[in-house]
Each structure stands twice: as C-alpha cells, then as structure tokens.
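A single protein chain has been removed from this complex, and every other one stays in its place.
A and B are the chain letters, set down in written order, and residue numbers restart from 1 in every chain.
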Amino acid sequence: MFNKIHDNIFRALNSDFLYSFKHSPVAIVSFIVALTLVLGAVLAPFYAPHNPFDPATLNLMNGFSAPMKPNQFTGEVFLLGTDDQGRDVFSTILYGMRISLFVGFAAVTFAMVLGVSLGLIAGYVGGWLDALMMRIADVQLTFPGILVAMLIFGIAKGFTPIDQRDQMAIWVLIIAIGLSEWVQVARVVRGATLVEKNKEYVQAARLNGRRSGGILIGHILPNVLGSVLVIATISLALAIIAEATLSFLGVGAPPTKPSLGTLIRIGQGYLFSGEWWILLFPAVTLLALALSVNLLGDWLRDALNPKLK
Amino acid sequence: MKKRTQKRTLVKIRNLDRLFDVSKPFLNRIIEREERKILRAVDDVSIDIDEGETFALVGESGSGKSTVAKMVVGLLPPTKGSIEIDGIDLSDKSKIKELRKLRSEIQMIFQDPFASLNPRWRVEKIIAEPIRSFALEKNEKAIIAKVAELLTLVGLDPSDGRKFPHEFSGGQRQRICIARALASKPKFIVCDELTSALDVSVQAQILNLMKDLQDEFSLTFLFISHDLSVVRHMANRIGVMYLGRIVEISNSKDLFENPKHPYTKMLLDAIPDLEMSGKDRNPIEGEIPNPIDPPKGCTFHPRCPFANERCRKEIPMPIKSDSSIITCHGVEEGRIGKE
Partner (left out) sequence: MSEILLKIKDLIVEFPTRRGLLRAVDKVSFEISKGEVLGIVGESGAGKSLTGAAIIGLLEPPGRIGGGEIIFDGQRIDNLSDEEMRSLRGKRIAMIFQDPLTSLNPLYRIGEQLIETIQTHLSMDNKQARTRAIELLDEVGIPAPETRIDAYPHQFSGGMRQRVVIALALAGEPDLIIADEPTTALDVSVQAQIISLLKSLCKERGTAIMLITHDMGVIAETADRMAVMYSGQIAEIGKTYDLIRNPKHPYSVGLMSSIPAIKGDVKRLVQIPGSMPRLNNIPKGCSFNPRCEKVFEPCYVKRSPLIEVGNSSVACWLYDEEYKRVKAK
C-alpha cells in the first residue's frame, strides 16, 4: 500500500504535467491568485473583521466609510470602506466570494455529472438515443446560456413558495447554471467516447466478456476524464461569471446573502455619487477570480494536449 | 513441423455475408435524390479451419479479411451465413451457458499495439481482465500468480506488471496483448495484422513467439495479413480474398509454388525481390475497384489478363479439387494454368 502511494507521488513529481506547470509563468501566477482567493473565501469566518450576514453586528452609522479613512461618526477604520448599510466591504467580498464559489463549484459539478453521463451514453449507445440527445443539445445551444439560466430560474421561482424563495434561490441558481452548461460537457464527452469506443482495447474488453456498463466505467470514462477536467475548469470561470450576471440582473443571490454579483449590483448605484469603492473592489475580485481560473483552464488544455507539446 | 494426425474441424464458416449501409443520412438522400448505398464487405465466404492449424487470410485493403475476422470472434454480427466453433453456432441463443464458455476460448490480437491497451491501466490489470471477467481463478492471489506466469511466458518480466503501457516499445506491447489473449486459456486465436505495425527485427521475435505458443498450447490460429512473406512463414493453409470473396484456398506450399488464380499470381509477383536476382517484373495494371460499386461477373476481370466475355458476366463458383478451392472461370475451363 505504502509502495503504491510512494509510486504515485514519484510519478506525479516526475511527470511532464508538473514540468509544463513549472515552465509556464502564467499558470503559476494564475494558480497562486486562484488559490489565494479560494482559501481566503473558505477561511473567511476565521479572520474576516465581521460577519456581514449577521445584522446584529452592523452599525448603520458606519455607512459609506471610505477605504482606510476613519468614519466621521464612529471613527472606525475599514480597509476597503463600507457600503450603504455599514457593512465592511472587505468582509462582504470575502463572504460574497464564498457564495460565488459555492454556486460555481456546485453548478459545475452538476453540469459535469449530467454532461458526462449523458455524453458517455450518447457516444457509446449511438443510434436514435444519440441523435435525440444531441438534437436537444443543439436546440439549447441556439439560446444564449444566460437566457436559458434566467428562464429556468424564472420558472423554478414560480414554483417555490414565497417564504422559501430566498432560501431556495441559491439552489435554483445552481441548477439553472448547471443546466445551461451541461451541453458543452456532453458534446466533448460524446466526441471523446466515439473515439475511444472504436479503439481496440475496448473491442478486446468486449471479447473478454465485459458488459457495456463495465466497459463504460472501467475503460472509457478514465480515458475521457482528461478532456472533462479541462472543460470543467473553464466552465467554473463561466459559471462564476454567469452567477454574477444573474445576481447583477437581480435574479440571483438575494441582497441578504450577497454574492459578488449582488455586491456589484448594489455598488453600481453609488458609482456616480462618489462611493466608488462599493463597486470597484467586488468587481476587481470577480475579474481576478474568473481570469485566473480561466487562464488555468487554458494552460491545462495545452498541457494535456499531446499535439501541442 | 507438427504432424496433423487426425483432422478435426474447429471452425466452420458457411456462406458468410456482411453488408454495410454506407448511404448518406436519410434527409440528405431525399434532398440529393440518391439511393441507398450498400457495401458488400464479405460475400459468400466459406472456410473450414482444422484444430491446431494456422489458416491465413490474405488480401489487400478492402478485401474484407478484417471483417471476416471480426465476425468470427463475434465482434460483428454476420448479415447472412453461419459460424460454428467447436460445434456451437455463434448465433444460437438457446445455448447461453455454452456460448459464454466458448467466448473465453476465442481470442483476438489486434494490429495496433498502441490502441489495444488501455493507457490508464497497469499491465497487470490489463492481463488480469479476462481472468476476472470469466472468473477463471478463485482468489486474488491466484490471479497475481497467473499474471506473473503469463508475463514470463511471453518473454517479459513479472515486475513489468506494475508498469503502464506507455513504458513499453511496440513489440513489448504486442507481447502484453498476447499475454492477455492467453489469459483465458483460448483454443482459437484470431491475429489481425499482428506484426504490420512492427519493425522487421521485432516482427521476427513475435512470429517466433506465436509459433512456440502454438506448439505449447496446441492453439488454432486464424492469421489475417497483407504480407505474403509473413503468411508463408506462419500458415498451413492460405485463403486469398479479393473484394469480399475468396478467390483461392490452398496449402501454403502449393499456393507459393503453384498459384492458380490470376490474382494470387499477381500478388506473388508483386513481392519485391530480395534475392536480387535481377529479374524484371511486370507490375499488373490497375487498382482495386470501389467496393461500393464492384464490377459485374468476376470482380477481378478488369485487371485480369485472361478475362473473356463469360468472366465479365457470370460470377464464378468455387471449384473444389483435392486440397484447394479456386473461384475462376479460366481455371475451370483450363484456359489458365496450362503453361
């Protein structure tokens, strides 16, 4: 057992993958930025100056404090200033990022599970089932993803009781974004499956009495995971932006539990009255987050593509 | 040389047909007013393979030899005709238990040693797959021992089982494929272009290994190849295919010393002369026609120097003589072969 682990670690350290990472400054910087942001968000409850979701800790008198300047009433100093309700912008960003990242990861996981299984089945079974699934995918692709998400969000909202809407909003958001992204995943997986299923190792497995399920999970899935990993990373950036867009449009995370998009929506109202920090800092954070994840995805695609080596 | 004292037919292939629908999708056909296009990849093929012998199918691309191979192992259902192995019809659904056992006794080794091994699996897992799938060993310990034995048998080291396929060369990978094929204790192995992806020096190793294994386990081989020198080295009997049909079946020795069908002669004549005897060769004109729209009558007639009116119209039927089968009007009429 220990040997096996040791083996794997040795292989990983020695791999071309790590080598390519070490030789790509973009990948290293993106990785550091993304890691800092993610860790910063995850560990927020341990070090954030206060909890913006807890109204009891808020003091309305602190509203509209400029960054690094003592508040004119209370004299308190806030790193990135405060918003209209006296919430510390630094803390709201940290907590907002938690929501953005949670929605992003959950939506991508949902899209992956759906896309990978449907893509595998469509590619392996083929025939009318494949045609049906791919036509549905085609139809969905003719609408912009954000529109699909809004549509699903709207319909789902209509079915939720009013008192539970705020609570359910996050979950509906996840499903809406996930459903708008499964198509890309399914298409990539289906393409990879079509290539793999005609390879001779799959035929050999069939000859050796393996059933379709075993072949799909044991043989084909591990070999399409590489391309899934790439698309998952890029989808994560897209999902974070989609969540921000929806929240910005007011159909996403509620103001009581603001995500980065909600914060930007709140902030843009004060842009022209001089309180620029309420908009700028959440926007920069969103940019950094989406960009670093996206660049990582790009690097991953190149690193895993043997043709570009 | 092995003596074949009693001949028992292990594989009996009768009137095998395989059609492929290669037409465009339904909508395109309607818009472009095209008819369905059917490709007859295999046309009325009958072969008997005796236990312990190596039967080779040779032919150029599009001759249908690989399609026959896939049907014989059950990867592709035949359109018509029957395949009987060890007395059991492959399409006989009433004998599920016997069929599953039979499955473990039929194996195939493929052309491309890079595509035939799952790149994410360790070699030991690859070789153990048939053992696990057919439940041939009782416990994990026995499986590990068996895998080590198989690796040694094909000339690899038991410690190679821990490695991944990409750590091996083409020849070594083909050895791994052979080990996997042997894992289920087969009687009958189909080798589809076994060595055509390998270099000559490695090819010699693999061919020798296959012969040794055949002697040790009294295996029966169906050997598919386009390389006549390899086929001559391996096979007891040879079937020559052209555009989905068998044009000649004969003993290896007779086929090379006294080829009867004009196509066989042409193939033999096209082998480059390594002896450097300096003899001049006249390469035969023409190429294999499009199999979607094969010539009428004998499909070889456009390239055949002996073709006459009958060859252009009438499909020749196989003529059986003592040890050979020939499908040619010219040979039947005695026009060809009297030199």
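Basically, contacts are C-beta pairs under 8 Å (C-beta built on N, C-alpha and C of every residue); 3 or more make two chains touch, one makes a residue touch a chain.
Remember, it's a predicted structure, so these values are computed and weren't measured experimentally.
Visitor: Decide which residue listed in B:S23, B:S82 or B:Q205 touches the omitted chain of the complex.
Guide: B:Q205
Visitor: Out of B:K185, B:R232 or B:R335, which residue would touch the omitted chain in the full complex?
Guide: B:R232
Visitor: Return the single residue from B:E34, B:D157 or B:D273 that touches the missing chain.
Guide: If we include the chain that is not displayed, B:D273 is the one touching it.
Visitor: In the complete complex, which positions of chain B touch the hidden chain?
Guide: These residues touch the chain not displayed: 60-61, 169-172, 199-205, 207-208, 211, 226-230, 232-233, 252, 256, 266-276, 281, 283-285, 287-288.
Here is the rule we use: only the chains that are shown with their structure count from here on.
Visitor: Could you work out how far the Cα centre of chain A sits from that of chain B, in whole Å?
Guide: About 51 Å separates the centre of chain A from that of chain B.
Visitor: Quick one: which bits of chain B touch chain A in the complex? Just the residue numbers, please.
Guide: These residues of chain B touch chain A: 73-75, 100, 103-104, 106-108, 110-112, 115-120, 126, 129-130, 133-134, 162, 177, 180, 184.
Visitor: Can you check the complex and tell me which residues of chain A touch chain B?
Guide: 7, 199-201, 203-210, 214, 219, 222-223
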